[in-house]
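Every protein chain except one is present and positioned as in the full complex.
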Amino acid sequence: MNVPPKVIRIGQAVLCVTDLQASRHFYVDLLGLNILHESAEALYLRAVEDREWSLKLELAPTPGVRHIGFKAGSDLDLDRIAALADREGLPHRWDTETDRPRMLRIQDPFGFPIVFYYQSVKYPWLLQRFDLHRGAGIQRVDHCNLFTTDVAAMTRWYIDNLGFRLTEYSEDDSHRLWASWLQNKGHAHDFALTNGKGPKLHHFAYWMPDAMRISQVCDILAGANEEFRIERGPGRHGITNAFFLYLRDPDGHRIELYTGDYLTVDPDFEPIRWNVNDARRQQMWGGIAPRSWFLEGSAVEAFDGGWMRQEETALAGLPAYVR
Amino acid sequence: MNVPPKVIRIGQAVLCVTDLQASRHFYVDLLGLNILHESAEALYLRAVEDREWSLKLELAPTPGVRHIGFKAGSDLDLDRIAALADREGLPHRWDTETDRPRMLRIQDPFGFPIVFYYQSVKYPWLLQRFDLHRGAGIQRVDHCNLFTTDVAAMTRWYIDNLGFRLTEYSEDDSHRLWASWLQNKGHAHDFALTNGKGPKLHHFAYWMPDAMRISQVCDILAGANEEFRIERGPGRHGITNAFFLYLRDPDGHRIELYTGDYLTVDPDFEPIRWNVNDARRQQMWGGIAPRSWFLEGSAVEAFDGGWMRQEETALAGLPAYVR
Amino acid sequence: MNVPPKVIRIGQAVLCVTDLQASRHFYVDLLGLNILHESAEALYLRAVEDREWSLKLELAPTPGVRHIGFKAGSDLDLDRIAALADREGLPHRWDTETDRPRMLRIQDPFGFPIVFYYQSVKYPWLLQRFDLHRGAGIQRVDHCNLFTTDVAAMTRWYIDNLGFRLTEYSEDDSHRLWASWLQNKGHAHDFALTNGKGPKLHHFAYWMPDAMRISQVCDILAGANEEFRIERGPGRHGITNAFFLYLRDPDGHRIELYTGDYLTVDPDFEPIRWNVNDARRQQMWGGIAPRSWFLEGSAVEAFDGGWMRQEETALAGLPAYVR
Partner (left out) sequence: MNVPPKVIRIGQAVLCVTDLQASRHFYVDLLGLNILHESAEALYLRAVEDREWSLKLELAPTPGVRHIGFKAGSDLDLDRIAALADREGLPHRWDTETDRPRMLRIQDPFGFPIVFYYQSVKYPWLLQRFDLHRGAGIQRVDHCNLFTTDVAAMTRWYIDNLGFRLTEYSEDDSHRLWASWLQNKGHAHDFALTNGKGPKLHHFAYWMPDAMRISQVCDILAGANEEFRIERGPGRHGITNAFFLYLRDPDGHRIELYTGDYLTVDPDFEPIRWNVNDARRQQMWGGIAPRSWFLEGSAVEAFDGGWMRQEETALAGLPAYVR
């Protein structure tokens, strides 16, 4: 039997930012993420449950996404993913990062820069150092969401080759797949795919211990006169049952604070289907969402540098409930 | 010395509704307000801290506001208000209601049907019968908000004649008053006045014990597929620091669920000034609000029956942040 | 008519502490109270809604309570209280404090050092500077609780002479008053009286915006390995419906964090009676409370310095539910 290499969960993102002090103010002072390492060129951040860094902000001339990273099941799994990349003719290379001595970077068939790692230096978590929690106490890295022009093919590829499981999806009346939610860690998702001009990152998300702390983030931003960083929410997605809040960082990267999902560990879990025209899938509380939320995202790095050229999707048109 | 009659707090509203079963579903089944009395023509409701009914829904051919009611300091205060009405030539009459044997109804100089009462039959509260709380456990009547064409004159009249105190207000660069918040009970308001076509009721509000329960109301409405009843929020007003949610009942009456304000009992409390063009006064979390919220309201009953004719305000124009 | 001088609300406490750095760590670093003034001898603190300092910690050789302070309705009310003190032969003097140019200090007939003030320098509040809230965001000064040997006489004196109103009380089967809750500000209490060896301070309390933040204080103390500062709670008092938490500061002063009470502004509000043997009055969630909570308190300063000698109460015996 052909068991795919084991991928455990999403683990990290590396975002290029153009003003590290502005980013530090947003992520550390306002959101309360915790600094593990800091230099003139980069900040390595983590939430209170994270034992490793989960977000690197790297100073760069232009904003974008250096890569998204998944934790693999072992170093052997990394080798198997490298073999997969060989077989499929995907650009790939071995790389290192602070605390991560062995990372495999591939460009997936859909243009995304994906890193896999197993080894990672661990630090005592802050989960029970409640006295050190700042801001709203962001708890752990949860997932990312990617814009792609071919949700169906990309969903299939990650299921077949890396063992991800589908939890929810939206399709139109012609059964064309518009979006999918995929996971390995036993919750609603490690990453989601959204139909749109891509490849782009829609958002990177952290899990919060309860809904009230998500409202507290709005208050903190308002107190600092930075309410313009709130793009959407708080609200409740039908899909994943997420209590959500979307922020835009100083470079426009979208960050979601998220809670409210459910377990998906049962082997006979049946993916939940939504009609793409059912507005409840994206906001159970009704109302309209800003156009920017449906269209904008962060460029992702090409394998040899520079940003991937983005292509329009064939499944064009925005749902009626977009503002 | 000319001490005005004592008015303690807002106490009640009587809303005309066109389908009592639809209203019952909304207020009782979904919001969880508690029934004190029920007949084929009316529902008398209260929140868990209320010892008296605070909201009467009365079956009528057309929706509207029968009256807004304030609790006076004593029966003597009612007589003094009657004398005031005589002096000012305001239409007034004595009236009775279930549990309220002696109510004075006036039409104030701005066209609003206002009732004052002191005596009221009290019932054991439900505050500590947590096992009987339903929905999100709405706690107590808090305030109402009225559209009037002359906020300045109406504010002055209630301060001079009924002893209300100003807590917050918004004005434009020419120091013209656009809205005011007035109280006697020691919190941010018993009622507020908003510039607009009037007289109309903007909303009637209940106080909630915390912000999470306000989000829970959104979830409950969503669960029942009645998310379209959510008009605005949740969010945070700059004015009164309210964590707010606005709903529209089946007849279009607007109900606010509210928490987060502060004490105003100090005699040297200085009213807080906001510029009407400062969007933070109405939504500290940024974003836009629906046009309906700024324009729509409930007709109020004329003294001799029928609904008051509404007049346009001279302070026309909507702020830029209206959707 | 003999209208008593107007007292608005509790406003402050001055606590003598023996190690200002230890107190600063507890009140500022852990509880998150905000510093208004700081010197080598004293800290002036406030909660986020307070526009004035509400707690002064004063370096002294022995811990104790310098005084409890109430905000009066005007400077004239202070003069009227001075006249009352003259009439009653109570020790009294005029005093000043930082931000409080005119304070009247009396020793009440029951041995408590009570200060009244009207004028107070006000500072912009922090209520809407959510970005500056620390810890659990303590919101405002709420009340104090005093041990006295004669609850009945002291309750009567404050009602008759200073216009306080009774909200709740406990008595035994012989109708002897064991404890009383008194207010002027329109909530459950400004101060409470507890039968016991006295005069002593049982606790000084701050109001919290919701119950979850009270649990958060427990977590913060636990995170800092200072869980031994938690004496009792969280729990729910039957009396006042308080969601409560009791802490002991480094000098043993008891601080309550409190939420969940109700409005008492109605003139016909009827005081709520509890039987002293009904355990639900002190803990609706059942269980036992530590003996220290029922017996220990802070010494209060005598008018001419030193600490008041404490006398045993005649109503001796602890309820059965004490641990």
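The chains carry the letters A, B and C, assigned in the order they are written, with residues numbered from 1 in each.
FYI, contacts are C-beta pairs under 8 Å (C-beta built on N, C-alpha and C of every residue); 3 or more make two chains touch, one makes a residue touch a chain.
Not measured: the values here are computed from a predicted model.
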{"item": "Among B:Gln12, B:Ser120 or B:Gln216, residue touching the chain not depicted", "value": "B:Gln216"}
{"item": "Selected residue (touches chain absent from view) among A:Pro5, A:Pro199, A:Gly238 or A:Gly286", "value": "A:Gly238"}
{"item": "Touching the absent chain when the full complex is considered, from A:Arg140, A:Arg165, A:His202 or A:Arg229", "value": "A:Arg140"}
{"item": "Residue among C:Ile230, C:Ala302 or C:Leu315 that touches the chain left out of view", "value": "C:Ile230"}
{"item": "Absent chain, residues of chain C that touch it", "value": "210-212, 215, 218-219, 221-222, 227-228, 230, 234-236, 243, 280, 283-287, 290, 323"}
{"item": "In chain A, positions touching the absent partner", "value": "8-9, 49, 71, 73-74, 118, 122, 127-128, 140, 184-187, 209-212, 238, 241, 259-260, 262-263, 265-268, 270, 284"}
{"item": "Residue numbers in chain B that touch the chain omitted from display", "value": "29-30, 128-133, 210, 212, 216, 219-224"}
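Heads up, the rule we're going with is that only the chains that are shown with their structure count from here on.
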{"item": "Far-end chain from chain B, centres as C-alpha averages", "value": "A"}
{"item": "Chain A and chain C: spacing of chain centres that average the CA atoms, whole Å", "value": "49"}
{"item": "Chain centre separation in whole Å, for chain B relative to chain A (CA means)", "value": "44"}
{"item": "For chain B paired with chain C, centre-to-centre distance based on mean C-alpha positions, whole Å", "value": "34"}
{"item": "Contacts with two or more other chains, residues of chain C listed in rising order", "value": "128, 210, 212"}
